[in-house]
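Have a look at this one.
Just one protein chain is left out here, and the rest sit where they should.
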Amino acid sequence: MIQDRINERSPWQDITEGNKIYEPATSREFCTGEWRTATPVFDKEKCKQCLLCAPVCPDCSIPVVNSERQEFDYDHCKGCGICAKVCPFGAITMKEGK
Amino acid sequence: METTYNFKEVMNKPDRLAPGHRMCAGCGGTIAVRTVLRALHEGDKAVIGNATGCLEVSSFMYPYTAYEDSYIHNAFENAGATLSGVETAYNVLKKKGKIKENYKFITFGGDGGTYDIGFQSLSGAMERGHDMVYVCYDNGAYMNTGTQRSSATPHFADTTTTPAGKVSNGKVQVRKDLAAIIAEHHVPYVGQTTYIGNFKDIYTKAEKAIYTPGSAFLNVMSPCPRGWGYDPSELMTICKLAVETCYWPMFEVIDGKWVLSYAPKNKLPIEEFLRPQRRFKHLFKKGNEELLVAFQAEIDKRWEELCNRCE
Partner (left out) sequence: MAIRERLSGNEAVAYAIKQINPDVMPAFPITPSTEIPQYVATYIANGEIDTEFIHVESEHSAMSATIGASAAGARALTATSSCGMALMWEELYVAASDRLPIVLALVNRALTGPININADHSDSMGARDTGWIQIYAESNQEVYDNFLQAFPIAEHKDVKLPVMICQDGFITSHGVENILLVEDELAKEFVGEYEPEHYLLNPRETMAVGPYAVSNYYMETKRAQREAMINAKKVILEMAEKFEKMTGRKYGFFEEYRMEDAEYAIVIIGSAAGTCKAAIEKIRQETGKKVGLIKIRVFRPFPEEELAEALSKVKAVAIMDRSEMFSATSGPLGAEVRAALFQAKSQAEVVNYFYGLGGRDITVDDFEEIYNNLEEMAQTHVVKDMYKYIGLRER
């Protein structure tokens, strides 16, 4: 975890040269799911795997594996609700709170 | 370049933008980044550039980068020049045999960094013909600093520097047509798009932009729920209305040939696009009917011009 090496308590000697980061996608460690005020709920029974919900997610929180969408990534989903609006089958509903 | 689009196959490709970035819930800009990067072919490496803006301060907050690829942010007004340097370095290092891998160069800027402060740098990069794609995620105002007017802001929009007031109807001027201006640089590829249906339009344009040798420009309307004043969940509806009213025509210019990507069967009145947005609320006040007429007239004029170009 990058946050074990560089964090807001790191002495200046531990700051990377020129603030460069030499590994990809460290943002995954930051859980934006905390921000949610509404939560999408996925109903697998109603889902026809049309995948229209997948590209509209601004937070890459609808993983697709072998052409099938998986459960939401609740660590990162911010609860915007775009996916629920595009679902033609009512397979995603928004519920209040986290 | 002919491309076939298999939506499910495309969605199987791994994301090259990681979650955990700090863009707002429902942000349209991030959708552009995800989609464009998805159009990279597997095995190809990339260097991603970025002008200062919402995307930059949210997607690379030290020490958290949201990119699976190498990434460079330099400043607000120089994403074009910065990636020019990266691309040129690649050509030299490749010539000298120091790198063997294939790299692609894609830079993102908001309309502030692209239409306005970074316009000169962009124009220079396009004119010199670097093999790169400049993607503008156009949300029609300086959103990172709190919705100030840009040259991409639509006519009459209520922004924090063109507020609608007792004697003001919002922004006085009409939008600058940047895609057309870049097309006039005689670059091999320009595309204008947004998010529609299964994302065929934006994905195929992104793929063409990336894999056409030389400079390419992609203008992506990227709604901003905070700046435009609509419920974040309505993003896809807003995009659809922008296209169906011809507010945001989708087209491409391939080697100077203008091609319309979509013509609505029944062009909707502009009110349909404007009404759901808080920034246009004042246009619907009694007595402001002529503003809507003027807005519609401008849309009609530009649509006609575009259709003529696309003959």
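A and B label the chains in the order they appear, each numbered from 1.
In the analysis below, a contact is a pair of C-beta atoms (placed from the backbone, for glycine too) under 8 Å apart; a residue touches a chain by one contact, two chains touch by 3 or more.
Since this is a predicted model, take the numbers as computed values, not measurements.
> May I ask which residue of B:N6, B:T88, B:T145 or B:Q173 touches the chain that does not appear here?
B:T88
> Mind pulling the chain A residues that touch the left-out chain?
8, 10-15, 17-24
> In the full complex, which bits of chain B touch the chain not displayed? Write them out.
On the chain B side, contact with the omitted chain comes from 45, 47, 49-50, 56-58, 60-63, 65, 67-75, 77-78, 80-93, 95-96, 98-101, 103, 120-121, 123-124, 127-128.
In this text, only the chains that are shown with their structure count from here on.
> Could you please state the distance in Å, as a whole number, between where the Cα atoms of chain A are centred and where those of chain B are centred?
About 23 Å, centre to centre.
> If we count contacts the way the header does, which residues on chain A are in touch with chain B in the complex?
Per the stated touch rule, the residues are 2-3, 6, 16, 19, 21, 24-32, 35-36, 51-52, 54-61, 64-67, 73, 75-76, 78-82, 84-86, 94.
> List the residues on chain B that touch chain A in their complex, please.
7-9, 11-12, 15, 17-31, 34-35, 59-69, 195, 197-199, 225, 231-237
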